[in-house]
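One protein chain omitted, others in place.
The block that comes next holds chain A.
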Amino acid sequence: MIKLQSSDGKTFEVERSVAIQSILIKNLLEDLGESENPIPLPNVNAKVLEKIIEYCDHHKDDPPFLVDEYDETPKRSDDIIPWDEKFITVDQEMLFEILLASNYMDIKPLLDLGCKTVANMIRNKSAEEIRKMFNITDDFTEEEKAQIKKENEWAEVH
């Protein structure tokens, strides 16, 4: 059993097969060996870590995620399995926390899931709608905006 410790001091005990879905943890164990000491994860708080563990636990029997670096087939975002869909239905803050944590801990399937979800949120929205959704300040000058619009003309759907 592997012990993981969140930023706010909570310790979670998980099976090895759950933990090593995080490549960070996998390498750490390989290089340093297992010990009694919990692995500290100061970047991740307990709530998020719990969610992450929930995901990894559900997927612990999945076949290993093989990455083909040269695979050029475009990525889809409409192939999310039902359980994952339910899992990722959380508020925006949690969603972004999950994204950051899975990036940091290097759990690619979970990272993909998060990104697909965000992509689905963005799709077919105008720039203004997206700003509203994500609470982003519009700090472009008028000239910059015109420039960008011109550069993106080819991608516009007329």
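Here is the rule we use: a contact is a pair of C-beta atoms (placed from the backbone, for glycine too) under 8 Å apart; a residue touches a chain by one contact, two chains touch by 3 or more; residues count from 1.
In this section, contacts and distances are computed from a predicted model.
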item: Protein name, per the UniProt record, of whichever chain is missing from view ("Cullin family profile domain-containing protein", "1-aminocyclopropane-1-carboxylate synthase", "BRCA1-associated ATM activator 1 isoform X3" or "Terpenoid cyclases/protein prenyltransferase alpha-alpha toroid"); value: "Cullin family profile domain-containing protein"
item: Hidden partner chain, touching residue among A:93, A:128, A:142 or A:156; value: A:93
item: Option touching the unshown chain, where A:11, A:27 or A:120 are the choices; value: A:27
item: Hidden partner chain, residues of chain A it touches; value: 23-24, 27-28, 30-33, 39-43, 92-93, 96, 100, 104, 106, 134-137, 139
